[in-house]
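Every protein chain but one is kept in place in this view of the complex.
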Amino acid sequence: MTKIKVGIAGATGYTALEVARLLMAHPEAEVVAATSRAEDGNTLAEVHPSLAGRCDVPIENLDAKTIAGKCDVVMCCLPHGASAETVHALVQHDVRVIDFSADFRLSSLEVYEKWYGVKHPWPERVGKTVYGMPEFFADEIATADVVANPGCYPTSAILPLSPLVKSGLIETTDIIVDSKSGVSGAGRSAKVATLYCETNESIAAYAVGSHRHGPEINDLVSRIAGAPVQTLFTPHLTPMDRGILSTIYVRKNGHSVDEMMQCLRDQYAGSPFVNVVDHLPATKHVAGTNYVQMTVRDCGDRAVLVCVIDNLAKGASGAAIQNMNVMFGKPETMGLA
Amino acid sequence: MTKIKVGIAGATGYTALEVARLLMAHPEAEVVAATSRAEDGNTLAEVHPSLAGRCDVPIENLDAKTIAGKCDVVMCCLPHGASAETVHALVQHDVRVIDFSADFRLSSLEVYEKWYGVKHPWPERVGKTVYGMPEFFADEIATADVVANPGCYPTSAILPLSPLVKSGLIETTDIIVDSKSGVSGAGRSAKVATLYCETNESIAAYAVGSHRHGPEINDLVSRIAGAPVQTLFTPHLTPMDRGILSTIYVRKNGHSVDEMMQCLRDQYAGSPFVNVVDHLPATKHVAGTNYVQMTVRDCGDRAVLVCVIDNLAKGASGAAIQNMNVMFGKPETMGLA
Amino acid sequence: MTKIKVGIAGATGYTALEVARLLMAHPEAEVVAATSRAEDGNTLAEVHPSLAGRCDVPIENLDAKTIAGKCDVVMCCLPHGASAETVHALVQHDVRVIDFSADFRLSSLEVYEKWYGVKHPWPERVGKTVYGMPEFFADEIATADVVANPGCYPTSAILPLSPLVKSGLIETTDIIVDSKSGVSGAGRSAKVATLYCETNESIAAYAVGSHRHGPEINDLVSRIAGAPVQTLFTPHLTPMDRGILSTIYVRKNGHSVDEMMQCLRDQYAGSPFVNVVDHLPATKHVAGTNYVQMTVRDCGDRAVLVCVIDNLAKGASGAAIQNMNVMFGKPETMGLA
Partner (left out) sequence: MTKIKVGIAGATGYTALEVARLLMAHPEAEVVAATSRAEDGNTLAEVHPSLAGRCDVPIENLDAKTIAGKCDVVMCCLPHGASAETVHALVQHDVRVIDFSADFRLSSLEVYEKWYGVKHPWPERVGKTVYGMPEFFADEIATADVVANPGCYPTSAILPLSPLVKSGLIETTDIIVDSKSGVSGAGRSAKVATLYCETNESIAAYAVGSHRHGPEINDLVSRIAGAPVQTLFTPHLTPMDRGILSTIYVRKNGHSVDEMMQCLRDQYAGSPFVNVVDHLPATKHVAGTNYVQMTVRDCGDRAVLVCVIDNLAKGASGAAIQNMNVMFGKPETMGLA
């Protein structure tokens, strides 16, 4: 058996480390290349001491042709804008790409450029790239050259909302998504705001009504459900490394919570990572895994959906491995269960 | 100057410790008695090692007459039901009481008995006890024999909501209160659910739509604002010792967020502990203090209120000291600022 | 291929959950039975919601014959004393056992009974059971009916100390082992001392000079190195879920730190989980894995050894899986790397 050869572009961050960590346990894939301008010349293990003794892949400056020549697929963990440029170059050298940035997630170029405040480097590709959520798009992912890996918050909202909107069990307006994320979602660059003593023992709302994952949630739920939805999205920074819990307030549409639970169970019966549960899930229940737990509670006119994921796993690198498995014809759960 | 003599009934929990801690720094009050069935014979410092060398008050078994004879006021930190009985006995021996339980907070005996699942031991007093929020009820508190100290979650919701409802700036229906609390709110009894390894690195919703603080929020906002309101309240257990952040989703009523901010600023101009701020407050900004920070953000049809308190201070023991100051004619901020 | 059938006795604690979690990812072993008096009738997933949708193994009351009939090996996660009794019964029904308790770790019955304060239920077996550290005892483990799975603190001390003592590079007296452990080491029973608000934001020494793992360290290092050693062992409770860091102060014996590093590198060249590293390791570098990282620093007359493990993995359940692999002729790293 030949293993899938994986490259990691932008190897210094937490999602890159999580990709490497997960691939250590994958029986049919391996990291063969890694890039970072800042760490050129070091190995992955030197940048991430948790890989010591396990991963001496050298980090090089990114050259699309060189990387494409070594890899079957590149996990592109670069910031938005920079990522699209790199994805473009990689695709031209015939390597498949899983893009962790938001550059190809949205349907609309206009919405992208408004919310991200940049000119898109590869505008003609926007709206034509599959969204990397195998629960809904496995067939397209299987043959894609580029997969837009989903955002972390959107994953925790799209999965519970989409089937309920599609089936007409809930109203499409006045949906409130109150999300709580661990600090790893803020990345690994040196900033006062994410120092230990700033975020520890504290919870805070941020970007109220103005976070970029808001339009991503609206876009994808609308696309999957075939009906335009509008959500009010509020993220919170929570004192923990990993995990997202989204508490979602929806208006019932004459249907019971039991029907909602059944709708979700039916939708995800064939999805190995999505568990519709009776208990109220906590982020710890899925920490370090690619699993999703969700439930529904009745509150009069409204129902409350609670969904938890690990933001670095199902919210980023785990989903990327899941996508890679689908792209290369492996069982979806390989190396993840 | 004679110091106010304070007794603490139910001295083993976190609110009792916080009362003792705060009184150490109070210039005109002192702990003179403490009770606990379980710790009878020990001193406060033996039960709470953070008081070592500072507080050798002996803990005794609660006898209402004895305690009443020593104290000007008793902080009653007992569980609901048990508390009302003790409050009744203490009042009969002519000592003033600040009751930390929910036994005298609600207007309606029926609502109390439904939500708390017990027969009230002193039913005729329900609905006739002042709610210990000096921001609204200082005059009644000043002369009260019994003060019902507010619940922690309710404090974080009543303070931002009441002025906005009263002034008609927001609608009274479909108010969503999504609250996040530190673990000390769950108390100090030995339970698996609040072990370190169960709650650390995890956030979870609990009692969705069924928490007892829901009716307290509705009751008090309705009372203060003079208009019946209905809220959907969801508490979350957050991995931190202290703090509550409430994210409150309200419908605008044809008024701007600027008007809401001004309304809150006007309301609390004379309230030394309530700060209406421009930044998005984090619980750490008020940790260990009696302060409240709140702000409002615009989100289309809705506005989002964010309010933070320290659940053990303004949410319990700090408010109790503030009430005590008012009851004994001291400046509201004495020992707290 | 037939999978190894694994039973878990005492299925409610953190080590049992970790065994189950690790076996989910093991390609050639599976949990087939679980026991707990308290949870008889539930499933593993009902007791541990992180297994929801993944593990419907029913929990039953322990009956040695029944369990032995279903399993190739039983992971015995019971308290000391109770464990030895169960191990005895299981062995009589011809099932192999990995015992997580301390009941068969020590060489001396007298030392055991003194430190554990109980009469040993199977005294003739004490001193005749292999210590489950494949780095030193793989051959005996391969054929053992019972393996005494090592203690967590001892693992972090025995691994760095033994080769250095054996080679004569350090003195055998006045060795100081200052260890820091995450809270999961204290177990999952309801106790005030391990409530979140007692241990969070705090570090404390406990059992100074009197912890039961002290004699285990002395016994094993002496046994492996062939020379009696005496250590002073101080454990500390650290506010984190997982991880042990041991800082070990040894007297140099006329040899350099370079020689010590080389000695450790030579010793562990063939040990897949032990990494001798140049950086100062943190517990996070091995969190969630079966890896060990260790290094040596020069401090004049003394050298300082620093060793990190994950207390639930290499310090308990990971080591157990490693032992199981050795017992059943699998590669040592199967399901762990």
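Labels for the chains are A, B and C, by order of writing; each one numbers its residues from 1.
Here, a residue touches a chain if its C-beta (ideal position, glycine included) is under 8 Å from a C-beta of that chain, and two chains touch if they have at least 3 such contacts.
Owing to the predicted nature of the structure, the values given are computational and were not obtained by experimental measurement.
Trainee: For the full complex, can you list every visible chain touched by the one that's not shown?
Mentor: Among the chains that are shown, those touched by the missing chain are A, B, C.
Trainee: Of the listed residues C:Lys166, C:Arg223, C:His236 or C:His255, which contacts the missing chain in the full complex?
Mentor: Answering carefully, the residue with contact to the hidden chain is C:His236.
Trainee: In the complete complex, the non-displayed chain touches which residues of chain C?
Mentor: So the residues of chain C touching the missing chain come out as 174, 176, 178, 180, 182, 198, 200-206, 208-209, 232, 234, 236-243, 245, 247, 249, 280-285, 287, 297-302, 304, 306.
Trainee: Since one chain isn't shown, list which residues of chain B touch it in the complete complex.
Mentor: 24-25, 27, 49-50, 52-54, 201, 275, 277, 279, 281-282, 284-289, 291, 293, 337
Trainee: Touching the absent chain: which residues on chain A qualify?
Mentor: 14, 183-184, 188-192, 194-201, 239-241
Please note the rule applied: only the chains that are shown with their structure count from here on.
Trainee: Between copies chain A and chain B, are the contact residues mostly the same numbers or mostly different, with half as the line?
Mentor: Chain A and chain B contact each other through largely matching residue numbers.
Trainee: Quick one: chain B and chain C, Cα centre-to-centre, how many Å?
Mentor: Centre separation, chain B to chain C: 45 Å.
Trainee: Approximately how many whole Å separate the CA-defined centres of chain A and chain C?
Mentor: For chain A versus chain C, the centre distance works out to 36 Å.
Trainee: Using the average of all C-alpha atoms in each chain as its centre, how far is it in Å between chain A and chain B?
Mentor: From the centre of chain A to the centre of chain B is 40 Å.
Trainee: Please output the residue numbers of chain A that touch at least 2 other chains, ranges allowed.
Mentor: Only 201, 281-282, 284-285, 287 qualify.
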